[in-house]
Structures are given as structure tokens and as C-alpha cells.
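Removed from the display is one protein chain of the complex; every other protein chain stays in position.
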Amino acid sequence: MNPAELYLDFPLLRDNDDEERLIFLDNAATTQKPDTVINAVSAYYRESNANVHRSPYRLGEKSTDLYESARSKTARFIKTADDKEIVFTRGVTESINLLATILSDQLLKPGDVILLTEAEHHSNIVPWQIIAKRCGVKLEFVKLHGDGRFDLSEIESNWNPKTKVFSFQHASNVLGTIHPVNELCEIARCKGAVSIVDGAQSVPHFGIDVSDMGCDFYTFSGHKMVGPTGIGALYGRRELLERFDPAFGGGEMIKRVSLFESEYNDVPHKFEAGTPNIAGAIGLGAAIDYLEKLTMKKVESMVNSLAAYALERLSTIEGLAVHGPQTDRTGAISFWMDGIHPHDIASLLDGDNIAVRAGRHCAEPIMNWLKRPATTRASFYIYNIREDVDRFIDSLNRIRGLFKNVS
Amino acid sequence: MNPAELYLDFPLLRDNDDEERLIFLDNAATTQKPDTVINAVSAYYRESNANVHRSPYRLGEKSTDLYESARSKTARFIKTADDKEIVFTRGVTESINLLATILSDQLLKPGDVILLTEAEHHSNIVPWQIIAKRCGVKLEFVKLHGDGRFDLSEIESNWNPKTKVFSFQHASNVLGTIHPVNELCEIARCKGAVSIVDGAQSVPHFGIDVSDMGCDFYTFSGHKMVGPTGIGALYGRRELLERFDPAFGGGEMIKRVSLFESEYNDVPHKFEAGTPNIAGAIGLGAAIDYLEKLTMKKVESMVNSLAAYALERLSTIEGLAVHGPQTDRTGAISFWMDGIHPHDIASLLDGDNIAVRAGRHCAEPIMNWLKRPATTRASFYIYNIREDVDRFIDSLNRIRGLFKNVS
Amino acid sequence: MSHDKIYSEVLLDHNRHPRHSGELTNPDISMDGANPMCGDEITMYASVEDGTLVDVAFRSTACAICTASASMFCEMAKGKDFDHIHQHDQLMRKLMHGEKLEHDERRALADMNSLEGVSKLPVRVKCAMLVWETWELMKQKLKEINKV
Partner (left out) sequence: MSHDKIYSEVLLDHNRHPRHSGELTNPDISMDGANPMCGDEITMYASVEDGTLVDVAFRSTACAICTASASMFCEMAKGKDFDHIHQHDQLMRKLMHGEKLEHDERRALADMNSLEGVSKLPVRVKCAMLVWETWELMKQKLKEINKV
């Protein structure tokens, strides 16, 4: 596998009718899918489609085996030995809402505190605002410093003893910052709070070891790691998954149902009410196969060196400021160009067949911290090559020229 | 299109290596997918994949247009003129849990009553049991009579004035009964209760007109109507969708977020937190296209005549009793054979390459009403043909012989 | 691929005429077992003495595989000590996993050999095992109440 040509595995990037190759730099929003993932989904429908867990015929067994083996792959990928610690969800947003609902019913009391950070994606803010109303808990936020990092000793010294949940991101979708999650989980554990880690921007980028990390819950979305839309996973420590009752009911998640009471199924099934996204889970398994074949070490180093190259070249553009750290970061790079609004940059790049995102990136608090109404974000992934960076930089220079010529 | 050969559109039924064609009679659990649906999903990933609603480049527009046009198709399919009344969910189970969560937060008070029926699928029982605990409401159940019908005058005379929600199925997944939903919605409306209709077993089978029906909410699952897994829809009257706040938070569903408060987006987006199952929605659109091309009239008459033929032939088997009505029914047929347990029937049919379901069909209360530990269920759909019925009946006769020979 | 052979005459006979079907009048213990997903339910009754299953009986609302397996269990286990039963438990699990069995193992299994085909139906293995899982629960309970 020649890493320089990975985009040849991705039909949308490979089979383009446009004169110029599409440079897709919106990977923090969603990634493209390789043939193997697309084909795994189709093959499931062509060869193995049946409902899971309840079908007393061979086709149903085949479907169930594929679905459960996707669960095993997912468990192995984030390094838990116990498949039953993996709950399939639609993605990070559903996972966090599920946890928020369960915890609001079964753990939180009025006056308790949920600790979040100023860097969070809306998915890790709004669910807590909703349950804060429901059960009278308070939200507190860890402050951002410097190039977008937390101050660990500040977290400890500001710790409110009423804090029951500490939910934070592993990596920022705006700044690319990678946070010291082991230490953050350790703080939560010492203080007796449940730790929840939003892995949306980390799982696609480097190897994750939830056992080593010591988190209580960890979650990520398949569509940001070359997998299908509509599928993701929630890891939960076995003990916690067993302790809590499910928040949502339906088929598959019960053992017995009478009119007024039900006996819940074992983990993880009790958290997967209704017919799941079977094809999606199998596609996620194929995405994991793809990344594991490449190895996460390679994924990390490819994206790292591309981001380093992009940062170096961006620093040559006059009036352009990159937000976030220079090293220990993912491939997401947010920047500001004096006198040119991010939306204009994005539209003009689009004209050159370069897809980037402009706006608040579902992270308004971080925009307020940056004191920017919006930023432009280019986020790199495994199929991007140095030529993509070059074309991107050339376009930015031309755009700057366009706006500068107006005296 | 020759209706006798529709299975030729379905690769799993068409491209089988087995000596004998697979007779798939578990369609009430999930249906097979035609090429057009499988290809719509692949084509999306190959040509249009990008995140929706937030991407300032052409690929993102294309993706958003496809996603929103699937919403329009869905709206048209169940006959609402207003696309904004369609919320995409994973399916019936997620829809009902979503409603239960919203209503428990924003409508229900301790002592209020939720009215369900004894015929419900667990998806329309367990979510209500969960919120009954949460907010101290009581569940009541409409009784089943005769061959599996409700007594409308009994519902009216037993009506508890504290009833705030009436949630019921349009058609039974066990008995095939089609219920008089217009009348049931009318009762709810007159009594001032919110009506919720579980359309999992009706939408695949005949034309639905939510406007004519007068329901407040209606929901169905894509995978039971030749669509992908992981996608379904919740219809809600605009006024109600606007009145209620969302229960789940994240990206896409907000206008503005500050640390402690958010301003929600317009309907339906405020109920679709996070990256949705984009490919799934587009596949659901393709499923609707497939069914509409056939026309729902044709779908209904094809399945009707097949079910009538199956009922006729089943009545010739000694010691076999069909549960549920003879007419005005869907293609789901549950039966009991004296002296042979449903699981044994299902395994033996599987040996003949005939897939049926055996068990409680996620509807334990109906099993208690039938006084059966389980039933065997054969459920027919558009790609089944008379030959399938014949092979099914032949196998049943052979199975009966096998068990009878033991003296 | 017909599965008729799996439902052998021996199996069907145990289903039709289950041995030790019914209740014991004064059992030391009874235990319910269920496969909630498929609906099989059995209740076992037992009298024990000095690590021996003096008497055993069962009732079932269950499929042929489950009922026949329970019948064969009782036939094998009645009057035998727990070790003897445990040896058969090991053999039964081997049989269900489709492992090769020696000649004397075959002989020890007796009628239970007729359950061999069930190993080809992975979803049904738990039907055949229900009586064995219930027996495990029973042994635990016996320990708790100091009957063994």
C-alpha cells in the first residue's frame, strides 16, 4: 500500500469527473469511505440481511454473527478485552444524550455539578443543559488557556465537591489540541466523578486504549473514521453498564415483558433498544479493518507530517493566524485571515475544488474564547497528500490577492 | 414489471448459491432490499458524501439536497404537505422513546395516565414503563377481543379522564390485524389526549394518509419496507413539533449555544441532534421510490391475495390453528400446531430453506392473551409468490408427519 | 440441507414421552430455568442425599429439543452422584461444540447421542443446554442452603 496514493481507495476522491481532483479538507466533519467499507455494506444487504438476535434460521445467524463480530472488532480497536463493554449508537451525539438521560434518572440529584470544558462541541454541552433543567443540576466549565489547553492544577484546585460527572473531549474539532485524557480521567476518579470522554476527533487519528486511559465511558462516531453514517459506539466500563438501567426501551433489550414491568436483558443489549443499524455496524467493522491494516501508527504519522507541512506553509501567508497548538495535535487546523471572512474563503476555495469548513464548527464557546465570529478550518486525513496542501496554499494566496487588490 | 417476478429485483433472493431458492417469510421482522436501494446507498458514498446542513461547498450542498429530498419523499409518501413534519430517527423504537422522553419532561404530571393496548410491540410498552417510573404516571391497557380487535365503545366507556397520551399500533406484528386508526385517533382527539400511532406494520403494506387519519404522531421503520437498517421516520403535527422542546441536544439542532443556554433550531432539525444517518435516509427515499413505482395499491393487493391463499392452504393442515383475523389483515400470519413447538417448526422449515420466525415476536402481552408460550409466524411481502406458499405448506405437512410418526 | 435427521426418532420419542416428567412430592429443592429469548421454560425438582441425586423430575413448556434433553438428563442422572453427572455435563458440552468423541464417551452418553445434530443449529444449542444450566443453578442453591 503506497501511502501517497491512498485516495485511490476512495471512489469519491478517485472517480471524479471534474477537470481537477477534489481536495477534501473537511475531514473533521466527516470522512470519505473506501471501497471496502462501501462494499461491506452492499454485501451485507446482498448476502446476509436479516434481523439480528431473534431469528431462528441460518440467514439470521449469519447476520447476527456479522453484527456481533463488528462489536468484537470495535472492542479490540479501542483495546478492551470485553466485547460487552461496547454499545452501538448512532454516534457521539446519541451516546452523550443516552448517558445524560441515564445519569439524570439514576445518579444526579438537584445541586449536583456536571463539569464540562469551554472547548466542547455542542454535542457535549447541549445534552447537559437539557438535563440540567430536568433535574436541577449545575454546569461548570474548565477554562481554556494559551493555545487551547486546560490547566490541570486549576481543575484540581477549582474542583467543586458536588461534581458527579466530568465530560470532556479527547481532541478539539476546532483547534486540533490533544488533551491529556489519562490525567483528566485520573482527576475524575480521585474525586469520585464519572468520566466521559468524547473521542470524535481522536479515534480517527491515533490508537486508543480505554483500559490504560482509565475512563468510565468513551464514545466515537463511525462516519469520521472512514465508516458509514448512522453508526458509532459507546464504551462503558462493564461494572457501570451493569449498574445502570437503560433509558430507552423496546425490542432486543428485554428478557421478559409484562404489562407493567420488564426484566432487562444483559449488557450491552439492554442499551440497544429496537432494530439496530446492522449494516452500519458491519460497515464500521470494515472501516476498522481498513485502518488497522494501515495501522494506527501509520495513520498518526501520515496526518501528523501533513499537518506539520500545512502549518509551515500557512505561516508564510501574510495576515494569516493559525489558532491552536503547533505540535501534539490532530489534522484539524483553524485559522483567521485579516480582512477576509471565513465564509468567503470557503466559497472561493470551493471554486478551486477544495472543500473546507467555515463557521463556528458546532463549538460556539470556543469561538467566544478565540474572540472570532467564525474561523476557516482545513482538516487533513490519510488520503490527503502534500500536493493537496500546495494547492490549498496557492488558492489562499490568490484569495488574499483578490481581496488586497481592492484599495 | 411482472409482479410474479419481483424477487428478481432483490439480490439476496435472486443470487442464491443454494440448490433451492430461499423462501423468506420473516418480512414482519425485516425485509430484503432491492438493487435500487442498495445502489442508492453506495452511490451516495461514491458521489455525494459530505456532512449535511453545515458545509459551505458544493459537495455538501449535494449531500444536503439529497438528504432533504428524502425527507420530502417521506412526507409525500405518508401524505403530509409539510416536509417539516418529518423527523428522521433510527426507527419506531427510537421515535417512541423520543416522544416518551419529551412528554415525560414537558406534558405528563404524576397521576396522569398513558393508554396503550395489549397488542403492542415491546417498543410501545417498555418506553412508557420507563417514563412511568420517572414521572409517576400510570399505564392502562385496551383489552383484546375476538380474533384480536379492540372494542371501540369499551375504550370510550372505560376512558380515564386523566389519560394524556394514547399510543397504539396501526397493525399487529403477531396477528396481522389492521386496527381502525381513524376512529382511535378521533377518540383521543375528543378526549384531549395526544395520539401516537406505531406504523411499523402498516406503512410497508398499504397507503397511509396521516392528514386524513388525524393522528398527532405517526412512526415507522425503513428496514421493514425494503429500506436500509438504521433509519425511520417520526411524523408529528407541525403545531406539536413546534410546541415541544427537544429532548436530545447536539450539533444541527441549535441556532445559538452559550455555556448555559441554547436557542433551538427550527423544526424538524431541532429533533435531529448530531450527524444523522445520511446514507440511510437517502436509501429510505429509494425504498419509497421503489414502492411508489409499484404503487401501494398493488403492494396491498399482492400481499392480500398471497395471505388469503396461505390462509386457505393452512386451514387444510390438521391440528393447525391460525391466530388473528381471516380478512382485513396484513401478510403476517401466526399459527400453532398441536404437539409441535414453534421453534422446532422454524428449525425444520429452515432446513428446507424457508425462513420464518418463532417465539414471542417482541409482544409478550399478546402471547399471554393467546395463552401460547410462543407462535410460529410466516409473514409475506411483495417478492413472495404462490410457489413460496406451496413449498411452505408442503414442508409443514412433512413436519407434521415427522412428529406424528412417533407413537 | 433438510434438518429432519436432527429430529431423530430417539429425540422425538423423549419429547413425546418424557421420562420423569411431573413433580416430586417432597423435593429438597426445585428450580426454574428459562431461555427468555425463545420462551423455553422448565422447572426441575430434586431430592438429594450425600452428594447423590436420589430422585429427579421436571416439567416443561418447551420445544422438543429442550424437553427431550431434560428427559435424557433425568434418565441419566437419577440415583447418580454429582461427579457422575458432572462427567456427563462435560461430554454433553463437547457434543454441542461438535467435538470428536471417543467410543466409550459415546457409550456413556447413551440416548443423549441423539442430540448430536443440534450442534449444527447454533441458535438451538441453548435449548438442549437449558436443563444443564438449570442443574448448575440448582447445585449452587444446594450449596447455599448447605444441602451439599
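Labels for the chains are A, B and C, by order of writing; each one numbers its residues from 1.
Methods note: contacts are C-beta pairs under 8 Å (C-beta built on N, C-alpha and C of every residue); 3 or more make two chains touch, one makes a residue touch a chain.
Keep in mind the model is a prediction, meaning the values are calculated, not measured.
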{"item": "Contact list for the unshown chain, restricted to visible chains", "value": "A, B"}
{"item": "Contact residue for the chain not shown (choose from B:61, B:292 or B:390)", "value": "B:61"}
{"item": "Selected from B:238, B:255, B:297 or B:386 as touching the chain missing from the view", "value": "B:255"}
{"item": "Identified contact with the non-displayed chain, of A:90, A:134 or A:360", "value": "A:360"}
{"item": "Hidden partner chain, residues of chain A it touches", "value": "18, 339-344, 347-348, 350-353, 358-360, 367, 373-374, 398, 402-403, 405-407"}
{"item": "Hidden partner interface residues of chain B, rising order", "value": "53-56, 60-61, 255-256, 263, 265"}
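Keep in mind that, in the parts below, only the chains that are shown with their structure count from here on.
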{"item": "Of all other chains, the one whose Cα centre sits farthest from chain B", "value": "C"}
{"item": "Chain closest to the middle, measuring from C-alpha centroids that were averaged per chain", "value": "B"}
{"item": "Whole-Å separation of chain centres (CA-atom averages), chain A against chain B", "value": "31"}
{"item": "Inter-chain centre distance, chain B versus chain C - centres from mean C-alpha coordinates, in Å", "value": "39"}
{"item": "Chain centre separation (chain A, chain C; CA means) in Å", "value": "49"}
{"item": "In chain A, residues with contacts to at least two other chains", "value": "54-56, 60, 256"}
{"item": "Touching two or more other chains - residues of chain C", "value": "37-38, 124"}
